[in-house]
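Written below as structure tokens is the structure these notes are about.
Missing here is one protein chain; the remaining ones are kept as they sit in the complex.
For chain A:
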Amino acid sequence: MLRRNDESMLTSRLSFEHLPKAEAIARSPFKGGYQMTLKSLMLGACSTLALASVAQAQSTTLTIATVNNGDMIRMQSLTDDFTSKNPDIQLQWVTLEENVLRERVTTDIATKGGQYDVMTIGNYEVPIWAKQGWLLPLDNLGDNYKVDDLLPSIRSGLTYEGKLYAAPFYGESAMIMYRTDLFEKAGLTMPEDPSWEFIADAARKITDRDNNISGICLRGKAGWGENMAFLTALTNSFGGRWFDENWQPQFDQPEWKEALQFYVDLMKDAGPSGASSNGFNENLTLFQQGQCGMWMDATVAASFVSDPDNSTVADKVGYAIFPSKEGVDNNGNWLWSWNLAVPAGSSKAEAAQKFIAWATSQEYTELVADKEGWAAVPPGTRTSLYENEEYLKEPFAQPTLNAIQAANITEPSVKPVPYTGGQFVAIPEFQGLGTTVGQLFSAALAGQSSVDDALAQAQQVSVREMTRAGYIK
């Protein structure tokens, strides 16, 4: 190879010999001629690069990570509105299953991989990630962004040390959805603020095993975001808490025993068969097929059960606030929101905030209402939405607002706690711990262990985990 190169150089040198000197020099690869060409080439390349970077500056592509749910899919189909207002910003979407998304985004953000410019995260992550320095504060949402219009309970969950770290796309609490026809048939009236005692009684009355109707459907599938979301809210409403002020787990306290026993007994008497493997989707299907008298779950379920295309009971659904125990002033404090945030690794923070401002704005809700009707508007983030006459015509609008307003995640229990979070505890260890405890309680529901055993084991693993994580000194 070397030799061949040398030869070709020689040939080129030789071939210049017949030319006048100046010209030979100009063409000679060794005497500046080629250098000049090279220089001009490089200049050209530089200017092309400069042009390209100008073009790049003009067109920013945002990568948005999101979960697959109806509201998010709808947003993806409406982004023309955003790109027509911001022709310099292109959007591309990464849609993943919730747990994969969480893991994927965590890896990227912890390694500062910079793969995402906007991501969808829950209010569980926001304070934890903000504390880690993984999120950029949203201080550039624009003058038109009405931040004070955000529902206070939602906004407080996304604020860390006085700064907003994520903007809510939709918010939800939990409430009761019940069959008005079955209540009427049983001679029952849902009170304005139902107690668990009433619910238990009503569920047993409505249950009609012959006609495949269970009085109550509740989550039983193990997971921190599955059965533990419900059971944590239930125990909150029974006056219990996960940890005391010194981070001591409280599963050995009477409130947990009372709440879990109540849940297991009620589900045995009035729940569907195989309840220990039912999560949101399974209960949704049972309710839509008319097999549940009552269902307590996320408020977003209301838009599904009242949808005549998929629900056989669409016109027979009533709504009421999450129950409380007699003598305890607490409705569970369930509060969840899916939010848009900018990871610290993103180099396109400005464009990302522009997008977030668009997607979580009041104008966006109006856009959705205009295209698909008010029922399709992402709920639970803005006060103005609940002042809108048109929106309030939707039967689930007011109950949803009531539920969200009743939730206070800074004081989830009547007893003092060292943590925030309603149906979860906002510490990084909760995902693992919550799921382990969820498996124990799911087994108790399935009858594989007693309530006492499940609680004793839950206490044991929690003490071990919290000691290891350094909460308990």
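We take it that a residue touches a chain if its C-beta (ideal position, glycine included) is under 8 Å from a C-beta of that chain, and two chains touch if they have at least 3 such contacts; residues count from 1.
Criterion: contacts and distances are computed from a predicted model.
*Asks:* Can you pick, from "ABC-2 type transport system ATP-binding protein", "Cytochrome-c peroxidase", "Acyl-carrier protein" or "Carbohydrate ABC transporter permease", the UniProt name of the chain not shown?
*Replies:* Options "ABC-2 type transport system ATP-binding protein", "Cytochrome-c peroxidase", "Acyl-carrier protein" or "Carbohydrate ABC transporter permease" narrow down to "Carbohydrate ABC transporter permease" for the missing chain.
*Asks:* Just name the one of A:T95, A:S156, A:T436 or A:S449 that touches the chain not displayed here.
*Replies:* Checking each option in A:T95, A:S156, A:T436 or A:S449, the one touching the absent chain turns out to be A:T95.
*Asks:* Among A:I121, A:I199, A:V300 or A:A341, single out the residue that touches the unshown chain.
*Replies:* Spelled out, the listed residue whose C-beta touches the missing chain is A:V300.
*Asks:* For chain A, which residues touch the unseen chain?
*Replies:* Output for chain A: 63, 65, 67-70, 73, 76, 92-98, 100, 103-104, 107-108, 110-116, 225, 280-282, 284-285, 288-289, 298, 300-301, 304, 310.
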